[in-house]
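Just below is one structure, and these are the notes that go with it.
Below is a slice of the complex: some chains, not all, each in place.
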Amino acid sequence: MSLTHLNERGEASMVDVTDKAVSERSARAQSLVTMSPAAFAQLVAGQNKKGDVLATARIAGIQAAKKTADLIPLCHPLALTKVQVDFELEPSQNSVRIASYCRLAGRTGVEMEALTAASIAALTIYDMCKAVDPAIVISETRLVEKLGGKRGHWQRGDEQSGGEQ
Amino acid sequence: MSLTHLNERGEASMVDVTDKAVSERSARAQSLVTMSPAAFAQLVAGQNKKGDVLATARIAGIQAAKKTADLIPLCHPLALTKVQVDFELEPSQNSVRIASYCRLAGRTGVEMEALTAASIAALTIYDMCKAVDPAIVISETRLVEKLGGKRGHWQRGDEQSGGEQ
Amino acid sequence: MSLTHLNERGEASMVDVTDKAVSERSARAQSLVTMSPAAFAQLVAGQNKKGDVLATARIAGIQAAKKTADLIPLCHPLALTKVQVDFELEPSQNSVRIASYCRLAGRTGVEMEALTAASIAALTIYDMCKAVDPAIVISETRLVEKLGGKRGHWQRGDEQSGGEQ
């Protein structure tokens, strides 16, 4: 039986975290949804025809955090102990800023859970407002802060990536 | 039995599309993942430690398109007949541009499916590169083009929203 | 090869509806959630500590309708074209009455989708109010009306089952 091993160059696998200590971990992420003045005015006035935009987006974001391991192939399934999704209106630019927060006691971090919550909340806002403005843009989806684990505290700002300004 | 109706102000519900005609519909969306030069170089060289970043993100995006109705509360379940996720490298800004395409013969459009595919592909790239650069930013998540349905052809550019510049 | 056929007595299988005509079908279902005066007062006043009870239950019900085929083993997967969940308060008995409505153009009815939406909305109300009253009861979960298909129109009342009065 002549075998040829295909995986020499390190193909995709879920990293082994079995031996990591269980510790408290949390992460904050955000995303920004920018729309036309008309779409934003309708959202703020609570007159969107599909219903309450932010209440729906909040539930969608919370539910999505729990689906992260089903969506992101190499993510570990995690028993989240806290998920929160908040919104701030930025009327000067017709934007809704989404802030997500996840926490658990576990063997690996919850950055992807926080980012997934923010992303799906943003897509839900898009879905409910797209009849008025199909050109809505989702930007600034990024990690804000991370606590716990081997590397300890990380906060956006110290080390800057090349994202939008 | 005294009843008080709670839904006078039009609460969230899935829009009725039963009586819409079945027609061919398609949508293109995109997203941009911008990372540090080190993370980008590693991705391009195929040396990411978690595996082949773009192959994994492509599958994640395709799978996510099929989960759209499960993720976005008011989306209708749709029998997608085509999903594609492509990537272009933009070395000048250390970015990966994701282009998604969805198509079906159905009663409602596939914008959300295309946007969800692009968003989850972007999050998967984030996940696989975050060990090198946790500050990665996902931006420019937006609809590019849409065909079919009552409104016919829509293309980004005619009507501009207030997204990032 | 001596074979013994195990399925002579008609074991579970998903009924074949391939040859049924595609037609418009709809269904209405309901459920009743009865709680203590304290829990009901808190719900009505919008002071539940977990958040907006009915907005959350509405989204949960809509999402659940889309998961029906995943929950009920012999249900066919259906492309719902309309899902709605409404609530009526019945202060005289500290109850919330849930009314769900589903519709599609398809080969089989949507009774289970309407009943699943009502049931999961009811469970969500329970979840959000159980800290105040763990003894909440969900009752009167039943089909109210059904349109379309071979049997045409069915409405509760003509033929009475032995449920609660």
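Each chain carries a letter (A, B and C) given by its place in the written order, and its residues are counted from 1.
The rule we apply is simple: contacts are C-beta pairs under 8 Å (C-beta built on N, C-alpha and C of every residue); 3 or more make two chains touch, one makes a residue touch a chain.
Model, not experiment: these values are computed from the prediction.
What's in place is 3 chains of the same protein, and the file's complete complex has 6 copies in all.
Criterion: only the chains that are shown with their structure count from here on.
Relative orientation of chain A with respect to chain C corresponds to a rotation of 180°, obtained by superposing CA atoms and rounded to a multiple of 5. As for how the two copies chain A and chain B face one another, over half of their interface residue numbers coincide. Distance from the chain A centre to the chain C centre is 31 Å, each centre being the mean of its Cα atoms. Work out the mean CA point of chain A and of chain B, and you get 14 Å between them. Counting only residues that touch two or more partner chains, chain A has 52, 55-56, 59-60, 63.
Chain A contributes residues 9-13, 15, 31, 34-37, 39, 46, 49-52, 55-56, 59-60, 63-64, 67, 70-75, 93-95, 111-112, 115-116, 119-120, 122-124, 126-128, 130, 133-143, 146, 154, 156, 159-164 to its touches with chain B in the complex. For chain B in complex with chain C, the touching residues are 1-7, 11-18, 20, 69-70, 73-74, 76-79, 106-107. Every residue of chain C that touches chain B in the complex is listed here, in rising order: 24, 54-55, 58-59, 62-63, 66-67, 77-92, 97, 103-105.
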